[in-house]
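Notes follow the structure.
A single protein chain has been omitted from the complex, and every remaining protein chain is retained in its original position.
Take a look at subunit A:
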Amino acid sequence: MVDFHHSSDSEAADSDEELQRAFAAGKLKPGLNVVVEAPKQSINNVTGMKQKLKELQQGLDWVERLDLTNPPAPPPPGSNETEGTEGSGVAETDNDFKRELRFYRQAQASVLTGLAKLHKLGIKTRRPDDYFAEMSKTDDHMKRIREKLLEKQQGIENRDKARKLRDLKKYGKKVQQDVLQKRHKEKREMLDAVKKFRKGQKDKLDFLEETEGKGKGKQQNRHGKTDQPFQPNRKRQYKNTKFGYGGQKKRGKMNTKESASDMSGFSKKINQGKPGKQYANKNKKGNKNKRPGKTQRQTMKNRQK
């Protein structure tokens, strides 16, 4: 169909009659189905306005009018705001905070100059503290405002508190994890040390003493007993050390890297000496305490009788 745009405000749907009229007026041309009228010329009668302004002006003193025309006050020296924001006009309009700040500073500059002017004229500007008069906002309304402000503040405080608690929880969790990890590490080290001791790499049990000492210092109560709630009896403890307790049982006898490279069982004297001699030597020495043979023992028995 044919589109026909009116530049006027009328929003009436295009009827056939209208189109016919437009065609008669010569606005519609064949082969051209959209006729857009040129935008309306805006009026700016400068001379007329200046004349009207002159007519309007009263020629009164400044005190009667109290008008001030000034640019916004410069930003305070501490702020990192850049001056000369004229270029970023659109951005400033859309940015509520920036825009309001500009208005605020404009008002501020006016207040500073205006009050100075009034003081110069010898007019009092400050209201004395004991001067009471009707305010533009009622006390009731101001009370509501104060309540709202308080509520807001309370809300912020509550939120802060909740956040802090959450952080603390997070921190506590982390601390707990650290402690657990440390405990695991200690245990691992301890087990390693025990293993080494059993294989003969270490010949001192100082790691045990260390932990015992620690344990004694930490966990003994006034009865001289450890605080641990459950401890197996001695026999069980011994068996645990002997056969192991918990942990993986299979592959326990397999070679590992450590056991393969373990040289603790190697002795130069024994392993690199001459084959026959060592045994002879050992036997001679060791025979002293050895149990005598059966016949000898029996003869000894008979002799006593």
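Here, a residue touches a chain if its C-beta (ideal position, glycine included) is under 8 Å from a C-beta of that chain, and two chains touch if they have at least 3 such contacts; residues count from 1.
Keep in mind that, in the parts below, contacts and distances are computed from a predicted model.
Q: As a check of understanding, state which of "Ribosome biogenesis protein BRX1 homolog", "DNA replication complex GINS protein PSF1", "Ras-related protein Rab-21" or "GTP-binding protein YPT6" is the UniProt name of the chain not shown.
A: Result for the unshown chain: "Ribosome biogenesis protein BRX1 homolog".
Q: Among the options A:25, A:38 or A:90, which residue touches the chain absent from this view?
A: Per the contact definition at the top, the residue touching the missing chain is A:90.
Q: Consider the whole complex, including the chain that is not shown, and state which of A:25, A:38, A:56 or A:263 touches that chain.
A: A:56
Q: What does the interface between subunit A and the hidden chain look like in terms of residue numbers?
A: Per the touch rule, subunit A residues meeting the hidden chain are 9, 11, 40, 42-46, 48-50, 52-53, 55-58, 60, 63-71, 73, 89-90, 92-93, 99-100, 102-104, 106-112, 114-115, 118, 124-127, 131, 133-137, 141-142, 144-145, 148-149.
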